[in-house]
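After the C-alpha cells below, expect a handful of questions from me.
Removed from the display is one protein chain of the complex; every other protein chain stays in position.
Showing chain A:
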Amino acid sequence: MSDTVSGLLTIAVLVAALAAVHVPLGSWMAKVFTDTRHWRVERLVYRLVRVDPASEQRWVTYAVAVLAFSVVGIVLLFLLIVFQSVLPLARGASMNVDTAVNTAVSFVTNTNWQSYAGEAGTSPFVQTVGLTVQNFVSPAVGLAVAIALVRGLARSSGTDLGNFWVDLVRGLFRVIVPLALVGAVVLLLGGVIQNLTAPTTVTTLSGGHQVLQGGLVASQEAIKELGTNGGGYFNANSAHPFENPNAVTNLVEVFLLLVIPFSLPRTYGVMVGDRRQGWTVLGFMASLWALMLTAVTWSEVHAAAGPLGALEGKEVRFGVWPSALFATSTTATSTGAVNSMHESFSALGGGGALFSMMLGELSPGGVGTGLYSALVVAILTVFIAGLMVGRTPELLGKQIGRREITLTALTVLVMPLLVLVFTGIGIVAPLVTSQMLATGPHGLTEVMYAYTSAANNNGSAFAGFSADTPYTNLTLALCMFVGRFAPIVLVLALAGSLVAQRRRPVTAGTLPTHSPTFVGLFVGVAVVVGGLTFFPALALGPLAEALS
C-alpha cells in the first residue's frame, strides 16, 4: 500500500470514528450539564468542599471561582515541584524555581509546555499527584467555561450561568474520567506500557548501556490526549515507542485528542435547542482542520525529493502522512503532544502547524476552549455580516451590541498581543536569541512558535529552541497565564451580558446562522483575521524560508 493510500485510509477511519462518536458524546455532554440530579459521588464531593450544588452563579462569581481554583492549583503544583526532593519517590528529580513556575502554570493552563525533560524533571510522585491531577482538572475547567457561555446564549433574560463547581465535578466524573479510562484500556491493548517496575538497564547493539524508564504510561497517555493536555510521560512525547508504539495507537491518540472538541458543537446545538447551530460550528471547525491538514500534508509530502519524502524528525514507523495528521491535530487543538519534531518539518509544513495555533485554537481547539473561541469568532462574524442584512447583529436572538462586541474584540486581541509583543522583544533580545538553534527565518520561526504555543496554551515546541532559561521560562509562563485566563474572564463576562438578554424571535429578516453561506463567511473571518494579524511575521519566518 502506498503512503498516500494508507494516509488517506487513516484519515478516513479517523473521520468516520469521529462522525460516529460526536453525536452520542455531544448529546451526552448536553445532558450532563443540564441534568437536575446529582450522582452520589458528586454529592459527596459537594459536601466535602461545602458547595451547594443547587445554587447558581452570576458571571463574576463564576469567573472568581475559575480563577481561584486555578491560582490555588498553580501554587500547590509549584510547591509540590519545589519540594519534590523531600517528598516520596524523589528519585533525584529536580527543577529550577523559574522552571517550576513555568511548569506549574503550564499544567494548570492546560498548556503542558515542558521546559524540563519529562522523566528527569519531575518525580513519579509529582507526576501522579500534581501533573496528572491537573491533566484531569484543567480540561474540565475549559469545559465548564464553554458550557457557561453556551448557557449565556441558551437562557433568556436571567443572570445566572450555572455553578462552576458543579460543572467542574460533572465534567470530570461524567465525561473526562470515564473516557480516559476507556482510552487507557484501548492504548494498553494497543501496546502502550503500564508498569511500576524500576528502570531497566539494557545493552544496546553498539555495546553501550541505556537506562529505560517504565511507568504508568498508558493511563497518562489517555488523559494527555483526551484532555488536550500534551505533556508526555517521556521527553520524546508521542514519538516515544512506549507512549505510541504503532500506527493503531497513533490513530487512537489522534482520535482521543480530537473527540471532545469535535463533540462539543453538538452539545452546543442541543443546549441552545437548535441543532443546526451545532452543525454550523462543527462545519467551521472541520473545514479549518481539513484546510490545515491538507496544507501541512501537502507540504510535507512535497518537501523533499526521494522515495521517503521529508522523514527528518519523523518516526519511520509512522511515516509522513500520520505525522502530518498528528501535527495538524495537535496544533489545531490545544494539545501540543507530538509524534514528530515540528522543527524538522518543511518550512511550510511547520508554518502550517504554527498558523493552526495562530488561528486561535479553534479548529476544533482544546476541550471547552475550542468551543468558546469558535463562538467568539462566530459573534465577530455575525457582527460584520449581520450589519449587511440591515439589522442589529444578533446570534441566536441575542443582540451583539456595544458591550458584547467590546468583550469579543478584546478576547480576540489577547493572543496576538502576547505573541507579537513577546516574539518582537525576544527576537532582538540576546537572552532569547542565544537559545536559538537555527539562524535566519527558521530561527525566527522557533521563537515565534514558542510564544504562539504558550499564548494559545498549546504546549508543542519547535524543539531546537532551548527555553529553559529564567527569562524564557517566566515570559512563557506569563503568556500561558494571560493567554488562558484573560479570554476566560472576558468570555464569562460576555456570557453574563448575553444571558441577561431576552432571546429575539427568528424572522425572515434575521441573519440565519446555519446556512452554508454563513459557515463560509465564518471560516473566512477566522482565516482573514488570523492571516492579516500574522502575515508580516509569517512572511519573515516560514514564507521567507520556503521561498528562498
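Following the convention adopted for this analysis, contacts are C-beta pairs under 8 Å (C-beta built on N, C-alpha and C of every residue); 3 or more make two chains touch, one makes a residue touch a chain; residues count from 1.
Here is the rule we use: contacts and distances are computed from a predicted model.
Participant: Any idea which of "Potassium-transporting ATPase ATP-binding subunit", "Sarcosine oxidase subunit beta", "Aspartyl/glutamyl-tRNA(Asn/Gln) amidotransferase subunit C" or "Iron ABC transporter" UniProt assigns to the chain that's been left out?
Facilitator: "Potassium-transporting ATPase ATP-binding subunit"
Participant: Thinking of the whole complex, not just what is shown, which of A:Ser6, A:Thr61, A:Thr433 or A:Ser466 touches the missing chain?
Facilitator: Final answer for the missing-chain contact: A:Thr433.
Participant: Which of these touches the unseen chain: A:Ala247, A:Ile425 or A:Val482?
Facilitator: A:Ile425
Participant: Pick from A:Leu172, A:Ile223 or A:Leu521: which residue touches the chain that isn't shown?
Facilitator: A:Leu521
Participant: If the missing chain were put back, which residues of chain A would it touch?
Facilitator: On the side of chain A, residues 380, 383-392, 397, 400-402, 404-406, 409-410, 412-413, 416-417, 420-421, 423-425, 427-428, 433, 440-441, 443-444, 502-505, 507-512, 515, 517-518, 521, 524, 528, 531-537, 539-541, 543-544, 546-548 touch the unshown chain.
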